[in-house]
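Yeah, one chain of the complex is gone here, protein chain that is, but the others are all in their spots.
When the chains are written out, they are named A, B and C in that same order, and each has its own residue count from 1.
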Amino acid sequence: MSKIRAGIIGATGYAGAEIIKLLAFHPEVEIVFVGSRSYADQKLASIFGNLYEIVDLTCIDDDTERMKEEIYRLADQVDVIFTATPQGACASFVTKELLEKVKVIDLSADFRLKDVAVYEHWYKIEHKAPELIENAVYGLVEVNREKIPQARLLANPGCYTTCSILTAYPLVKEGLIDPDTLIVDALSGVSGAGRGGKVANLYCEVNESAKAYGVATHRHTPEIEEQLGYACGREITVTFTPHLAPMNRGILVTAYASLVRKSDGTLPSGEELRSVYSRYYDKERFIRVLPDGVCPETRFVEGSNYLDVNCKVDPRTGRVIMMGALDNLMKGAASQAVQNMNLMFGLPEETGISMAPVLP
Amino acid sequence: MSKIRAGIIGATGYAGAEIIKLLAFHPEVEIVFVGSRSYADQKLASIFGNLYEIVDLTCIDDDTERMKEEIYRLADQVDVIFTATPQGACASFVTKELLEKVKVIDLSADFRLKDVAVYEHWYKIEHKAPELIENAVYGLVEVNREKIPQARLLANPGCYTTCSILTAYPLVKEGLIDPDTLIVDALSGVSGAGRGGKVANLYCEVNESAKAYGVATHRHTPEIEEQLGYACGREITVTFTPHLAPMNRGILVTAYASLVRKSDGTLPSGEELRSVYSRYYDKERFIRVLPDGVCPETRFVEGSNYLDVNCKVDPRTGRVIMMGALDNLMKGAASQAVQNMNLMFGLPEETGISMAPVLP
Amino acid sequence: MSKIRAGIIGATGYAGAEIIKLLAFHPEVEIVFVGSRSYADQKLASIFGNLYEIVDLTCIDDDTERMKEEIYRLADQVDVIFTATPQGACASFVTKELLEKVKVIDLSADFRLKDVAVYEHWYKIEHKAPELIENAVYGLVEVNREKIPQARLLANPGCYTTCSILTAYPLVKEGLIDPDTLIVDALSGVSGAGRGGKVANLYCEVNESAKAYGVATHRHTPEIEEQLGYACGREITVTFTPHLAPMNRGILVTAYASLVRKSDGTLPSGEELRSVYSRYYDKERFIRVLPDGVCPETRFVEGSNYLDVNCKVDPRTGRVIMMGALDNLMKGAASQAVQNMNLMFGLPEETGISMAPVLP
Partner (left out) sequence: MSKIRAGIIGATGYAGAEIIKLLAFHPEVEIVFVGSRSYADQKLASIFGNLYEIVDLTCIDDDTERMKEEIYRLADQVDVIFTATPQGACASFVTKELLEKVKVIDLSADFRLKDVAVYEHWYKIEHKAPELIENAVYGLVEVNREKIPQARLLANPGCYTTCSILTAYPLVKEGLIDPDTLIVDALSGVSGAGRGGKVANLYCEVNESAKAYGVATHRHTPEIEEQLGYACGREITVTFTPHLAPMNRGILVTAYASLVRKSDGTLPSGEELRSVYSRYYDKERFIRVLPDGVCPETRFVEGSNYLDVNCKVDPRTGRVIMMGALDNLMKGAASQAVQNMNLMFGLPEETGISMAPVLP
């Protein structure tokens, strides 16, 4: 079989660069082009020195307006395009015709939400390709695996959402918690804030500090609600609070919900809950249900496609505390995108993304 | 007036060192002795190089067993003793007779909880001086200010608890939230884990990572429950989850609770809630109610006695998100101890602790 | 005596903010205005949240072009103006007439070098006020103390230079080392790179990494050469290499030079060299010669005006390794500026800047 030819738009953000690194070592992929608006015509390795002598590619100009025409020519050269672009960009140039030529894996939020009104409400922008939403596949592999191979347009989930949904999913799906009580408290490393030259993300503004942000308004909220709503078969509303912590990578989710009492009036035990997690996830290559009493730590998943989960019952309050950790640039973005690509092209799911986490 | 003579036991932990630094610059205090078990007979400045040429003191041996006798002799030389010692140490040598000679400000948990059974349950140690608990004063200044001047034995609140209680206090006290729904999600810098040579606190074990710990079992939980229980006039149970974040200092609290609907069935507005915070805290020298929409950040309180608070209503879920930030070694330990000392000796509350936060 | 009225131009960089914080607590100073181009008409505390409820000032627009006229009106309102501005700004609006109205303390390099050609060569800009250079005083207090009280225009030394010069000064001045062999290897925390929104200074670009930069071309080189040249009475050339390290604050200098053999052909001993340091610096309030064998660490001076120094003889190579550490925003910028201001206005040198270093 000849190699999958891939192009990456938005290659000089952190997620884009991570995709390139993964694809450069992927045994079944050849990178054909990489695009960047800010670094057009520059060697990729002059921006990401780690790729020096490893990736010898020069960025083409992927200005969104320019892409509206250019993308068809580019599509002829590749089998798949990854878009690691700001919200709205992908929707502005992807079309039905384009999808007949090439598969698209979009790392932005453009095709994650099925309700265009919800998208426009939370993202404050008009959706330019609402007709494509229905057939877009939400690429949360461990929940949606069967639908992914047929996808032409794949919506790669957000970093907070991947971690939040998968951390709560088994208990929501099994009706063991009351979804209306679900509160997701999460923290992220700084690479989640992007690679733009903003004062707010300078080293000295972020280092040695922690803060909540986007309180009650963060855009990943409806994505969590939609997917967990599917799991419990009705619309739900959750509280989601993201925090910024001074580290490069990592998402840590601590989620709270009231347990549903059993028919005998007792609370489910920790053992019962953990056995549900095991039932859902033990067969999963990239989700690790940790031993009883062990809390996920972001350092133990850094640089890998793993998600670590666990839970703890608090019998005093009748709540369960669910915990999850992943690397926002990997399982939360790039390696999950490659995991989806593998499925879309009939490859073993773990191809090119089976590396162990880096420590320390 | 002659200066207050002070002694510090447990001087070579992070909180002890911070007290020394504050007292060294306090205009009304003279440090008479500093104690350390690990560094007995060593110059303090050989351990804390920042104090070189500033504090010229040598540590006496403050081994707990030794203190049981020695403390009376030491008490004759000072007006106040600060104990920044492990749980159980202070209770093992403080006595009624000692308190007749000297005031004691205890930074451990020994005298924070009024119910000795609760203490022994959560701390897993026998309380050696239960008879002193009743008269010990809980030194949360902004809640307990009137009781502090009379204290002979002052229980200085914990770092997580100071932040958690003061963040939720006005809304609990005013009955605006349902205390049974209260969930406190908090994160701490690493200095909160102490200065012992443990592998778990090595730079490379902690850096670039975040984790929850003590889930559903952390010892600060009953302290929060007791104090907020006083505020609402009944026993309450809260969920408290601490996290470790890779930074030296800082506590950040994000607390969740369901709002109590008003008699007309509507939710209180953010404006109404913020006006309650203002009513409670605007007169407070060291609590800053931030402008609407501004989230507390630990960097903005670092190195100071300030607590920053704010709240945000989430009308979709009927919850309020309450936020607070302080420096765990300052308002969460040392500067709050000095604030208490000031009140106990009739000094203006802010004496020696009015410095601005350090940034960056 | 009425208070010194001060204005700060360039108040929203890191050095400017530090000056404001120091002056806000200085017992003899009143801040009259603060200027910022990027944040004109904004509350200072909305930018630097640490100053909320502490400093209630709104930034005036200090655009350089605008200042050329406006500065005279501003000068009427104050006794001293601090300029924490980019290279060239101060020289573009300071004039002889202005200096008759007000004293100026310039934190940029505009008036540090006596040879305008050297300035223009290293800084690649035309000097707009060469006629003022001669009477400008180089404000390295511990070397130049007698000249400072008369200064109308004070050139506050750079952060690298303050540390480099004072670390080597006693041995250069006493002829104990061969200045032609002097190599200064230094590292800086990231606040030295300024507060502009550049990709290169983003958290994720700087964190967990170290690099040299400006190798053989850094602008602080001629400043070190000029001042140490005065010390040894002739022109010298040094190698200076700055590095960036992932921390907020701090300059660490490690300097190397060949020792001059004594008349008997032996090398001076470490004890002899340390006694020279003591002779120069023991009377200095803000320079600490560390005990034998103790290396300076930036954490021990952070947040203070202290410089810590020490040296070590390497008899195998006939070299001495000289070491120094300071806080780049304090002794390397803001607190040294206030130290200079104190001398210029006849106040005790340590007024308002005697705080101990913060640890951890």
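Heads up, the rule we're going with is that a residue touches a chain if its C-beta (ideal position, glycine included) is under 8 Å from a C-beta of that chain, and two chains touch if they have at least 3 such contacts.
Computed from a predicted structure; not experimentally measured.
When the full complex is taken into account, the listed residue touching the unshown chain is C:L252, out of C:I60, C:L252 or C:M341. Within the set C:K21, C:R299 or C:K331, the residue that contacts the chain not displayed is C:R299. Mapped onto chain A, the footprint of the missing chain covers residues 14, 17, 21, 24-25, 46, 48-54, 191, 208, 248-249, 288, 290-291, 294, 297, 299-304, 308, 354-360. Within the complete assembly, residues 183, 185, 187, 189, 204-205, 207-213, 215-216, 237-239, 241, 243, 245-250, 252, 254, 256, 295-300, 302, 312-314, 316-317, 319, 321, 323, 325, 360 of chain C touch the chain that is not shown.
Contact residues of chain B toward the unshown chain are 14, 190-191, 195-199, 201-208, 246-248.
The rule is simple: only the chains that are shown with their structure count from here on.
Chain C has its Cα centroid 37 Å from the Cα centroid of chain B.
Contact with two or more other chains is made by residues 208, 248-249, 297, 299-300, 302, 360 of chain B.
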